Structure formats: structure tokens, C-alpha cells
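A quick write-up on the structure given underneath.
Note that one protein chain of the assembly has been removed; the remaining protein chains are unaltered in position.
Chain naming follows the written order as A, B and C, and within any one chain the residues start at number 1.
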Amino acid sequence: MKDTIKNIVEYNDNKLSKSFAFFIQFLIVLSVITFSVETLPNLKPQTKAILNSIEVFCVVVFTAEYLARIYVAGNKPKFIFSFFGLIDLFAILPFYLSFGLDLRSLRVLRMFRLFRLLKLVRYNRAMRHFAKAMLLAKEQIILFMGVTLVLIYFAAIGIYYFENEAQPEHFSSIFDSLWWSIVTLTTVGYGDVYPITVGGRIFTFFILLIGLGIVAIPTGIISSSLTKVVEPDAEEE
Amino acid sequence: MKDTIKNIVEYNDNKLSKSFAFFIQFLIVLSVITFSVETLPNLKPQTKAILNSIEVFCVVVFTAEYLARIYVAGNKPKFIFSFFGLIDLFAILPFYLSFGLDLRSLRVLRMFRLFRLLKLVRYNRAMRHFAKAMLLAKEQIILFMGVTLVLIYFAAIGIYYFENEAQPEHFSSIFDSLWWSIVTLTTVGYGDVYPITVGGRIFTFFILLIGLGIVAIPTGIISSSLTKVVEPDAEEE
Amino acid sequence: MKDTIKNIVEYNDNKLSKSFAFFIQFLIVLSVITFSVETLPNLKPQTKAILNSIEVFCVVVFTAEYLARIYVAGNKPKFIFSFFGLIDLFAILPFYLSFGLDLRSLRVLRMFRLFRLLKLVRYNRAMRHFAKAMLLAKEQIILFMGVTLVLIYFAAIGIYYFENEAQPEHFSSIFDSLWWSIVTLTTVGYGDVYPITVGGRIFTFFILLIGLGIVAIPTGIISSSLTKVVEPDAEEE
Partner (left out) sequence: MKDTIKNIVEYNDNKLSKSFAFFIQFLIVLSVITFSVETLPNLKPQTKAILNSIEVFCVVVFTAEYLARIYVAGNKPKFIFSFFGLIDLFAILPFYLSFGLDLRSLRVLRMFRLFRLLKLVRYNRAMRHFAKAMLLAKEQIILFMGVTLVLIYFAAIGIYYFENEAQPEHFSSIFDSLWWSIVTLTTVGYGDVYPITVGGRIFTFFILLIGLGIVAIPTGIISSSLTKVVEPDAEEE
């Protein structure tokens, strides 16, 4: 009996386990969509009832799956406190915690439901590659994230001195300038804040010329690291 | 006779076939321009008549070419249901389907005319490289598209919780937040929606720092894959 | 005599020729700044007079240099019709053509003065590398420019169908949609035009996911090509 469950839940080499994995993936996507639809304003009571039924069904299945995983695990505490074990728990916990309580006040707790989405990680061999690549380049990424943060801070201080007097409502402090700094150096450029003084524009000119190269470095590190990890695997198959 | 047509239509090694290929390419570009000009508002009846004549001429030539291709094909059904066979069909079909019917109501069908543009693929050796590179990196691209989609979804949920109360008209549901999410993480940043709360701005700060690296990965994969495919070919010539 | 001029004008291995090259570079930058300052509105007559004197001086020196280059060239017609020969000519021609004529009406001709800036190319060994790299990757760049253009066109047609009815003033024809298309796919995103319908937003979502990878390819090709060309040279020195 335990072996049968183990076959279904843990491995991916037989038909039954593949169907099971597919079913769970479908439920994850379904519950993600349900969660999104629930946020729509002016929903009808019937729609809410249907969404709630789907939610209950998903949680019941996820709970059963979670208990099955604990049951078949060799080292039970190790599984429970593993990354995926905790995600499995957090994916169902918010539902039980809100039972019998005022749902409105616990609204923030629902954010934990996002963890359900992370379950997708388990079923995707490819995503393990991503995790591996991130681990390989971890040091470098932290390093250049640091350089990027220093640059963003410098840009914020600079623009604060140039624009504070001309636009006190948009650049009231360095914290406000940081918002401009991140939006500009990532080239998002919403257009809600931008320099209007000649000095501020010349400063932006140089910060963009120097800064874009630096901000792009973490991207390059992640890309090259991913290529290294993915490459050998592609040959195996 | 069949051999002569085959030489003209299928190969690119003699003068006649090259002229033919060039002529078809010119007609494709002409019909694309015609199609664009037709969408201009307040066109004069004479202009419309001229555009229509060009359209009829293009469709007649394309139909003749399509029939010639079927005629010279070794395995006729295989050609008809091949990618390029279907594109050739869809490039001329909308014209015939709208004959004798009310053109206004079939307007949506005209979108199929876009397929005519895809015919350019056949005549360009270089574009086959692109298709080859896409095939080579197909698995990896789908994989990281997935990661990107998950990230976009996470960003949307996060900003929804931070901005929903402050800007209910812009972040009314997770679907509205998704629009913000895609526009921000691709760094387009139209400026129609952006966070205004302190929490939302700090969240955007971190999502941009982490997210831009991830969103850029598919780009890196396509680039490296294209380099691999194009490289050996450059040596051959 | 001819050898002395040749040494000064054509080579960069002695002190005199280096001073000469530096002097010409300085004049180019000066005339570029002069040109920019002249466009400022509400200039005083004295300022205009000074700017004009600088302009006359620059043109006289450039003319002398141009004649010297023709004088020392081995194959005179070859030099005159070479890329740099023509740039040297275009850099001084607009000044002479406007003599005795109404300057206002010839305003457009002044755009040729931009070519003066291109003279910078001659004096910079590094820029020759850039030209070399562009030549090496010419075929690939044209190819993917084509793919990018097709994609931009597709995006424009798609958004036209989705947004034309909702925003007839912004998406009045495919030509207007092309403006949206280029601004969006290059991630500039001014925010002057953006989709507001649900269909248009979903379409933008997919176009951005697919499109950004394709648009980034020419960038990658240029980068890699430049790396190849610059690398060996760095070892030589």
C-alpha cells in the first residue's frame, strides 16, 4: 500500500503517477485562476459560491496529497521542514486558519496562498535547473546586486540635490529620489517623476550612460550561469 | 513542362527562378503596403479602386503560384498540409471567402491576410536559420517563459495587495495588476499605471531588481541559440 | 614638401602629425558645439557674430585640410569618391553653397553639416574596429532587422484590430499603430499611446513576451561581432 502511494506521489515513471502529477498541476493552475477571479469587484453571489467550492475542493486534494507525502517520506521531519514541505503546508494553511474567524481581518494572511503557486516547482524538472544555476552564481549575483544598489543610492542623492528645490513635491527627500532612481536605472521610466532642471538632466545623462552598463551585469551573470547548467543536461537526453 | 515550372517555383539556382522569387517578394511587400493604406480613414473612392485592383492582381498571382506549387509537389497532400502550404492557402483564402458576402461582417476574417506576410519566410534562406534556432532552444524557451510568467503573476498579486485600496480604479483586480506587471517587468513603463503607496514602491523596487534578470533570460537563450545555428553556416559560404 | 604634408596629414607616428590630428579633432568638437549653440532661441547679435567667426575659421581650416589630403593622395579620384573623402567634402560644402543665397530657404541643406561630425571617424583607430565589426556581421544584422520589422508590423496590425474602435484618435490606421509598435517593442514606452481594451492588453502581453527576445537579437549579434574584432587587436599592442 505504502509503495503504491509512493509510486504515485514521488516518482514520475509510470502512467498513474504522471496522471496524478498532471491532475495536481491542473488544480494549482485552477486555484490560481480562482484566486485571481475572486479579486474582481462586483462579483455575483452565485459566482462567489462556485469559486468557494473550487477553493474547498483544491484545499481538500492538496491536504490529502500533503498527508500522503508525509506518510511515504523516509525521514518525516526532514520532509516537513524541507523547502517543498513548507510550501506544501503554506499552500493549505491559510484556508484552515481563516475557518471560523473573520475573513476580512485575516486578508493579509491570504498572501500565503501565493505559496501554492510555488508547488509548480516540484513538478518541473526544468525549474530545478534554474535553482541550480542560481546557486552556482549566488555569490556573483549578490556582489553585483550590491554594486547596483550603491549606484542607485548615488543616483538618488545626486538627483535630490539638483531637483529638490525645483520640484519639492516629487523629490522631497532621498527616499522619494530613490523611487526615481530605480524607475530610471531599470529604464522603466513611468514618467511620474523626471528631472526638469538643466543640472538634473545633465546628471541623469551621465548616470544613464554609466549606470545602464552596471545594472545590466546581474542579468548577464544569470544568463551565463543558466547556459552552463542547462548545457550538459541537454546532451544527456 | 512540369520540370520547367518546378525549376522556376522550387529552386533558386537559375536566373528565371530568381526573377520569379523576387517578383513574388515584391508582390508580398506591395500587398502588405496596400493592406496598411486601406486602413487609413477618409480614403477617396478612386484610391480605394486602385488599392482593390492591386489586391485582385496579387491574389490572382498568389493563387497561380499556389496551384503551381501543388502541381509540381511530389507528395501533394504533404505539401498542402505543410506549414508553408497552409500559409500559402490562408494568404489567398480570405479574398475568396468574402466574395458575394457582406464584407463588413467578415472584417475579422481579414486578419488571416496577415499570413500572406509569412510567405516571406519561404524565400529567405536566413529565416530558416531562425526557425532552426528556435527549434533547438524550444525546450529552454518554454521553460523560462514559464518562470517569467510565474514571476509576472507574483508581481501582480503583490502590487494588488499594496495598491488596491489606494488606487481602486487602476488596480481593481489581479487582472488589472497583471497589466501593470507586464508593462513594468518588460521595462516598457507607459506610465498609465504605477504604484503610489510607500509599500507598493518598495515592492516594485525589489521586484525590478530580482525580476529584470529573470525576464532577460529567454532573450539570452534565443541569442546564444541563434549564434550556434548561424555560425557553422557562415563558414560554409 | 609633399612628403612633409603627407607626414602631417596621413600618418600618426610623429609629434607634428599628432598635434595636427588633435587640432582638427578639437575644431570638429568646437564646430559641433557652435552648431548646437546656434539653435538656441533668442541669441544676442554679438553671440551670433562670435559663432559665425568660429564657423568661418573652422571651414577655412577644414577646406585647407581637404585640399592637402587631395594633394598628397596617390590616387586622387579614388580619395575624392571614398567614404571619408565625401564626408570631408560634405563637411564644408553647405557653407559655400549658402554664400550669397537666402540662408533661410537653404536651412534643410545645413543638415549636411552633420557629416562634419563623421570626420571624427578618421582619427580614431578604434572606430575602424567598429566599422570592421559591422562589416563582419552585416548579413546577420540585415537578416534579423528583417525579422524585427516583420514582428513590428504584425504587432501593429494586431493592435489596430483591437484598439481602432476604442481609441480611433490614437490608432486611426496601421501607420499610427506602427508608432505604438516600435515604441512598445523597443521598451521605450513614452505613454502617449497604449492599449485600453482587454483584448489589446492581452495581445500586448503576448507580443511583449515573444517580441522582446526577437528585438534583442540584433543587439546580441553586434555585441559578439565587436568582441571578435576587438579581441585580437588588444593582443597586438
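By definition in this document, a contact is a pair of C-beta atoms (placed from the backbone, for glycine too) under 8 Å apart; a residue touches a chain by one contact, two chains touch by 3 or more.
For clarity, every value in this text was computed on a predicted model and none was experimentally measured.
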Omitted-chain contact residue, chosen from C:Ala21, C:Ile80, C:Ile182 or C:Leu209: C:Ile182
Hidden partner chain, touching residue among B:Gly85, B:Gly158 or B:Gly191: B:Gly191
Positions on chain B where the hidden chain makes contact: 187, 189-191
For chain C, the residues touching the chain missing from this view: 32, 35-36, 39-41, 108, 111, 114, 117, 120, 124, 126-127, 129-130, 141, 145, 148-149, 178-179, 182-183, 186-192, 215, 218-219, 221-224, 226-227, 230, 234
Absent chain, residues of chain A that touch it: 139-140, 143-144, 146-147, 150, 153-154, 157, 160-161, 164, 168, 172-175, 184, 187-191, 194, 201, 204-205, 208-209, 212-214, 216-217, 220-221, 224
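What we mean here is this: only the chains that are shown with their structure count from here on.
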Chain C against chain B, contact positions shared by both copies (same if over half, else different): different
Inter-centroid spacing, chain C versus chain A (mean Cα positions, whole Å): 42
Geometric centre distance via CA averages, chain C-chain B, whole Å: 30
Junction residues of chain B, two or more chains touched: 187-191, 221
